[in-house]
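The complex appears here without one of its protein chains, the remainder shown in place.
Chains: A, B and C, in written order; residue numbering restarts at 1 for each.
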Amino acid sequence: MIGGGRDAFIGAVHRMAAGLDGGIELVCGAFSADPKRSLASGRDLLLSEHRIYPSYLEMLAAESELPEDVRMDFVSIVTPNHEHFAPAAAALRAGFPVMCDKPLCTSLADARELERIVAETGLLFGLTHNYSGYPMVKEARHKVAEGALGKIRRVVVEYAQGWLAGDLEATGQKQAAWRTDPARAGASCCVGDIGTHAAHLTEYVTGLTIEEVSAELTTFVDGRRLDDDASALLRLAGGARGVLWASQIAIGEENGLRLRVYGERGGLEWHQEEPNTLLMKWPDRPRETLRSGANYGHLSSAAGGATRLPAGHPEGYIEAFANLYRSFHGALVDGDALDCPGVHDGVRGMAFIEAMVQSSAHDGQWTKIRLGEA
Amino acid sequence: MIGGGRDAFIGAVHRMAAGLDGGIELVCGAFSADPKRSLASGRDLLLSEHRIYPSYLEMLAAESELPEDVRMDFVSIVTPNHEHFAPAAAALRAGFPVMCDKPLCTSLADARELERIVAETGLLFGLTHNYSGYPMVKEARHKVAEGALGKIRRVVVEYAQGWLAGDLEATGQKQAAWRTDPARAGASCCVGDIGTHAAHLTEYVTGLTIEEVSAELTTFVDGRRLDDDASALLRLAGGARGVLWASQIAIGEENGLRLRVYGERGGLEWHQEEPNTLLMKWPDRPRETLRSGANYGHLSSAAGGATRLPAGHPEGYIEAFANLYRSFHGALVDGDALDCPGVHDGVRGMAFIEAMVQSSAHDGQWTKIRLGEA
Amino acid sequence: MIGGGRDAFIGAVHRMAAGLDGGIELVCGAFSADPKRSLASGRDLLLSEHRIYPSYLEMLAAESELPEDVRMDFVSIVTPNHEHFAPAAAALRAGFPVMCDKPLCTSLADARELERIVAETGLLFGLTHNYSGYPMVKEARHKVAEGALGKIRRVVVEYAQGWLAGDLEATGQKQAAWRTDPARAGASCCVGDIGTHAAHLTEYVTGLTIEEVSAELTTFVDGRRLDDDASALLRLAGGARGVLWASQIAIGEENGLRLRVYGERGGLEWHQEEPNTLLMKWPDRPRETLRSGANYGHLSSAAGGATRLPAGHPEGYIEAFANLYRSFHGALVDGDALDCPGVHDGVRGMAFIEAMVQSSAHDGQWTKIRLGEA
Partner (left out) sequence: MIGGGRDAFIGAVHRMAAGLDGGIELVCGAFSADPKRSLASGRDLLLSEHRIYPSYLEMLAAESELPEDVRMDFVSIVTPNHEHFAPAAAALRAGFPVMCDKPLCTSLADARELERIVAETGLLFGLTHNYSGYPMVKEARHKVAEGALGKIRRVVVEYAQGWLAGDLEATGQKQAAWRTDPARAGASCCVGDIGTHAAHLTEYVTGLTIEEVSAELTTFVDGRRLDDDASALLRLAGGARGVLWASQIAIGEENGLRLRVYGERGGLEWHQEEPNTLLMKWPDRPRETLRSGANYGHLSSAAGGATRLPAGHPEGYIEAFANLYRSFHGALVDGDALDCPGVHDGVRGMAFIEAMVQSSAHDGQWTKIRLGEA
């Protein structure tokens, strides 16, 4: 693991998620750019001291020298955005598959470079757009794919949070500090941190790419250097239209990722804070409430396989996150098909961020999402 | 009453709403452009035959001749959009106050002309943006006005329906037919019919005007001549930003008008399908669920006065509609302050429709809502 | 109308409900045992003074003398419980059909006497167990009747309120005062006022009679003379089992009447505070959300005929109440079948109260609901 030292949030999530199903064990780490902090963090995790490294470069070098059955099998990168690219590139070049936190990096150019490296090395690369790990998100994707909704017309997606409604970064809060710092977060705070999740979820469920955006990014908190709220109109492949709203200043909202999709024959709705429920809407019969649960015969195998418990036993964020690791592990060990976002999703995410920022800078001009020349 | 004959939907609502509190009685009507239909409709309503008129012009003429204590006190206009202007103008000029269904008419020019006539005649004019009649909408407005949310930053408003997802007008369904016909509905179907409600609700609750829109109107049903879905980014007075989505093709949605407002100190949420509940959101204490009901000490007098029953006894659409009539009646009879939308709201509504249509025609260009020269 | 003077709650509801559909007009009343109060109340309602009566006996006598086309067509009784029997008996004997508030009276003996009078006079008699007027309650009844749930096994019904959690009667609040007074309310406060609604709803929806109860009635507020909370186990016809809970001390609850029914093939759930929704539960397919609304093809005619508005336009308490009056009016004027609770429901309600009180007095002994010898 690279990053995820004391006080980190997402590093602990990665560890719980990776460990949940018993197939993955944390064996080494470079948990901080500060060697002392890395050491302390590794000790907290009961690692052998010789495998707690002062830097990721030393980790990659040392682990490469270990016998194959001892050496780490892959690397998890859980650092802030600006420290995704270099470690990911280095790990891949050292021969290690990579599981990387999102967004992929801080520029489209870097993203495309990483995509090239993944292609060259032929190694597995996972990107933790974790919301796609929820069973009912997989069910939603399945419903669209099998045509239950007919041709898609309209998407409404939102990701509302309120935790940055005040000047939290001024208090030294670590999570707020790096996300609002252009040097560490990239060109956007709100779009990069949560807007990309909303965009990814949209594309994952509908199977359609977002082609153009007309956006307005706003910074509501005085002195903040990046956006803390964004809204956009979307044009998707095939003529579907979308609205996307992401906000970090929506007071009282916690982690309100919500997706609604309407097609010619039906609609669906999913909300991350009640993740085990999927609403299906029909023109001529009552609304249905689909529920996750290992014992539900009427769910797709994609959804059924992503649950661990009978219906009514809530599974949450960690379990969904763990589904990505489980799939990554299955692909790595057993050669199973990978059901986990990858480097191409990361490239699309960076292109989305850049299009949003650019559209907003041009007074909402419709702006194409361009991945760059192949 | 003008319009509202057999098969009409909103005419019956006006009658139930007007009659609910016992102060208003239907005494005459011109219920249809077809005199036979008007007569049949009036008989259904148990009116004296001599006060069932073949046309509104004859009604206005005849009623004007009646003694003051017999003559109708005001006129309700419940026709399709294109037949609002002429009857309203005629009624006002004949000295009758008017309660008119929304939108006000079919062009901004006509709307401004009506506004002039109202000013000249000095007569009461009500416009049934009925959602502002709900107690918890009044409470929401009160909360914003008293500063509970602080300065407003962000509005998310939507009005989702699914009843026009198919080509209903082709079946001859009357409600669908006139709404999708430019000659009767005006320049827009979706924006005119429900988008204006969303816009009015936004302005009513926040007390802020929508200044600019960047919109995309879409027609999803083949052959339909007007929009059946619309989304827009909004800029409101004082720097607040908004998203508005209205749709008639959102399968499975019934009458999903929902408003969320976020300010510097708090947020609120209201949903028309659960109208007796208002959610209040705070940065530092639990979310609160305010509930309408005549016995709730903690509600504002505006909300309290708009309820008829104790908490937990659901009041709905008709009761909210009746609140507009009750206020209109109170203003007419007792000179009370009018808490009912009026002709100026109607002018704003028409300007909103025109700005939405124009922005969409110019690829989403930000377009100011201009009321025209005063 | 008998009762329903100034400050009364249910009298105003009866008036709004009766008037909603335009077929019923209030023409006279004896609104209070205090002639001055009756007169003032009648003036508030804009009645002709000569038809505002100082007592119900004078009203019955005077109205009987009027020409048939002027004379009132039926009587509504909206007094406290102890003043139901005598006016109802007198009205019937004077030849007037009766619409009476519930519970029917204050003893099973009186109830049976009323039933005899109704039989003798052959006049219409309605009892406002108003919750059976909701469209989705009718739909629930229909679903059970058509066998969608299979044989019924289990009922869970509750009616939770919190308004009597403190000693409200000590403040002189009129509604609290009579309900907690044995002389005016009868043998029970909580069971009589709301428990009977829960029992009636159970029998109305399931079509099964409650045969035996094992009850515990409790008085939580010091000094109160009647029960303010009751719970009971139920045995229904055919072997179904039930739980009933009614409370007036459940702080924070408003008017929480909720029914769940489970059979061999499915289940259903309805909650009065969201009355337009009916949940259907199945063993092998997703839960369905049925919604009221005049345009829903998949509802029964019983439910469809009890709505006035399209789906998503909330109808509430007054509209449900109005459905009873509409049916009563249809039966009276057009000879339609009456879909409104009647005197026999009232007899069952009184027998239910007596069984609950008796069981509780005998430490929860299973007690049969006996209507007495026929």
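The rule is simple: a contact is a pair of C-beta atoms (placed from the backbone, for glycine too) under 8 Å apart; a residue touches a chain by one contact, two chains touch by 3 or more.
Please read all numbers here as calculations on a predicted model, not as lab measurements.
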item: Of A:Q161, A:T180, A:S231 or A:S300, the residue in touch with the unshown chain; value: A:Q161
item: Among C:L45, C:A145, C:V243 or C:A302, the residue in touch with the chain that has been omitted; value: C:V243
item: Listed residues C:G29, C:P103, C:G133 or C:G267, member touching the removed chain; value: C:G267
item: Full-complex contact with the absent chain, from A:G19, A:P35, A:G150 or A:P283; value: A:G19
item: Which residue of A:P182, A:G239, A:G316 or A:G372 touches the chain not shown here; value: A:G316
item: Residues in chain B touching the chain absent from view; value: 280, 284-291, 297-298
item: Interface residues of chain A (partner: the chain not displayed); value: 9, 12-13, 15-16, 19-23, 45-46, 161, 163, 253-256, 272-276, 291, 293, 295, 308-319
item: Residue numbers in chain C that touch the chain omitted from display; value: 153-154, 156, 158, 162, 165-166, 214, 216, 218, 220, 229, 231-233, 241-243, 245, 247, 249-253, 260, 262-267, 280-283, 287, 363-366
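The rule is short, and it goes like this: only the chains that are shown with their structure count from here on.
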item: Identity of the chain that, by mean CA position, is farthest from chain C; value: A
item: For chain A paired with chain B, centre-to-centre distance based on mean C-alpha positions, whole Å; value: 42
item: Length of the line joining the C-alpha centres of chain B and chain C, rounded to whole Å; value: 35
item: Sites on chain C at which at least two other chains make contact; value: 291
